[in-house]
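What follows is a single structure, written as C-alpha cells, with notes after it.
The complex appears here minus one protein chain, its other protein chains still in place.
Right, chain A next:
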Amino acid sequence: MDDIPPYPPIDPTTFDLIVIGTGLPESIIAAAASTASKSVLHLDPNPFYGSHFSSLPLADLPSFLSSHSTSPSPPRSPSSDDPNEFSLLEFATRPLYSSIDISTFSPNLLDQHSRKFNLDVAGPRVLFCADKSIELLLRTGTNQYMEFKSVDATFVGDNKGNLWSVPDSRAAIFKDKSLGLVEKNKLMRFFKLVQGHLAGEQDVKISEEDLQSPFVDFLNKMGLPPKIKSFILYAIAMADYDQEDTGVCRDLLKTKDGIDQLALYNASIGRFQNASGAFLYPIYGQGELSQAFCRRAAVKGCLYVLRMPVTALLVDKDTGCYKGVRLASGQDIFSQKLILDPTFKVTLPLGSSPPLPLKEKLPFFSLKDDKGKIARGICITKTSLKPDISNFLVVYPPRSLFPEQVTSIRLLQIASNLAVCLPGMFVLYISALCNDDDQGKKLIHAVMNTLLTVPLDSESNAAVQSETAEIGSAVQDETSESSSGGPSDSGEEKPTLLWSALYSQELTLGQVDFICSTPMPDGKLNYNDLIDTTFKIFQEIYPEEEFFPETSLENPEVDGDASPET
C-alpha cells in the first residue's frame, strides 16, 4: 500500500458538477453533463473504471467484493483549516455485497493468469441489439470506443441438465426440434399477432382490456401450451417472478409490457447483419461500457481523477445547502451539483442536529432497499456447457429446478473470444432475485449442481456439496419418475468447475435530491431500466438541458461502426 502515489492536487477547485464513482449511471451522467457544456469532475476511489459495473481481473474481484461487504470507516478527513464556513458531514460506506463465497479448484492455473480475466461484477448482463443502451451508444457516438460480439442463442434449461433452444424467431421455430407442429403453428401465429398489433394493423389489434390484463392471462387466452408460455414469459419477455403464482409474484407482467418486451426482442434479432441473435456482449466485458462513457465525457472536457477517495460533504452552515466535497487529500472541491454512487451514505455528527434545511432533505439520503437482493455467481470452466456454441444465455424459469424456486435464474456463458478469460475457458454468470442470502445461494447452487461437476478438493467445497446435495435430492425426487428411461444428465460429461464466486448484492434504487445517488446494478438482463433512472436523475439536476442532444453527434457515420465485430 506504500506505493500509492500521493494524492494530486486538483485544479480548478470549483465545478458545475462533481460525480463520485464511475459506474455506468455516473459515467453516462458525466458524459451528458459534459456534453451540455457543464464543467464536471469525475472521481473514483478505485484505481479502475466502472465501480459496481466494472469488469475485474480474477484476483481483484474478491477484494473488491469484500471491500464493499463491511463498512470500513472511510479515511478520516485531515483537520480543516477553515471549518467555520461549512459543516462537515462524514461519508460512510454501505455494505452492498454479502455472503461472499470464493472457491478455487485450480489455484496454479488461475493465479498466474489473473490479469487475463475480465470478470463482470454485475453479471449476467447483455445488450439487446435494439435496446436503449444501444440507442444511447449510437446517438452519442460512444460505440466507437467499443467492440461487440453476438450472443449466439438463448436456451431454456430444465432440472435434468437439458438446454432447449428458444424458438424466438420464424427461422428458429422452423428449425426447432422440440416443438410439435401444432405448437409451432400456435407460437408463430402469436408472434404474427404481436407483430400485426405493433404495426398498427387494424384487424389484429389487441384490445385495451387485454393490454391491461396480466400477460400470462392473455397467453392462456391465446391457447398457448405451457411450454410455449414459459418460453415467452421467461426467455423472451424475461419476467423475473413466477407469473402464474400471484402469491409470490412481485412483478406481474401486464400484457402491454409483455408485448413491449417481445417487440424489443423482435427488433433486436437481425438488427445488425453480423449479429445472429438478439443480444450483444462487449469485448473485454461489461465494464467497457462505463469506461466508454467516461471517454466520451473526457472528450467533452470532463476531468477524471481515479484513486481519489472522498471523505466528507461540505454543507453551508446557515442554509444547509450542499457546497462541495472534501477529498482524501484534504482538498475541498466545490460544485453546484453532486452525484454519488450507491456506496456512500452520509453520517450525521453525533449530538449535533443538522441544519434545518438539511434535515428536511435528509430522508432522501437514506437509500431504499425494498427490492430485496440479487444473488450472483461467477463460474469458470474449461468446457462449454453446450458443444459447438460458446456464447449463449440460459434461462431457468420459476419452478424449473425445484418447486420452491419463485424467480427466474439466468445464466450467461461467455467464451474467451470475448477476451474475458484464458483461451479455451468459459465464464458463466448466474443471477437470481431473492429475499435473503440463503435463498439466493440455494438458487445459484441449484444451477451449478445441474450443469457442473464440482471437484472435491477444496476447503470451501464441503459447503457447496452439502447444499447442492440437499437440492439435488429434492430435484431427484421430483424427476425420478419421468427420467427413469433416459440417462439425461449422467450420459454427457458435465464441465468441471475451476473457480467460482458467489455473492449477494443489495438492490438499491437511485435517489433524486439536491444531491443525487445512482442505483446499483439491477436484476435485469439489460440496462434499460438503469438508463431510464439515469435519464431521470439527469433531468432532475439539469431540467433545462437536453440529454445528449442530436447535434452532439460528432461523426454522423458511426452507424456503420455500431455493428458488432464477428
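By our rule, a contact is a pair of C-beta atoms (placed from the backbone, for glycine too) under 8 Å apart; a residue touches a chain by one contact, two chains touch by 3 or more; residues count from 1.
Quick note on the criterion: contacts and distances are computed from a predicted model.
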Using the UniProt record as the reference, specify the protein name of the hidden chain from among "Transport inhibitor response 1-like protein", "Geranylgeranyl transferase type-2 subunit alpha", "Calcitonin receptor" or "AP-5 complex subunit beta-1". "Geranylgeranyl transferase type-2 subunit alpha"
Which listed residue, A:10, A:138, A:188 or A:248, touches the chain dropped from view? A:188
Decide which residue listed in A:115, A:170 or A:250 touches the omitted chain of the complex. A:170
Chain A residues touching the omitted chain (full complex): 170-171, 173-175, 181-182, 184-186, 188-189
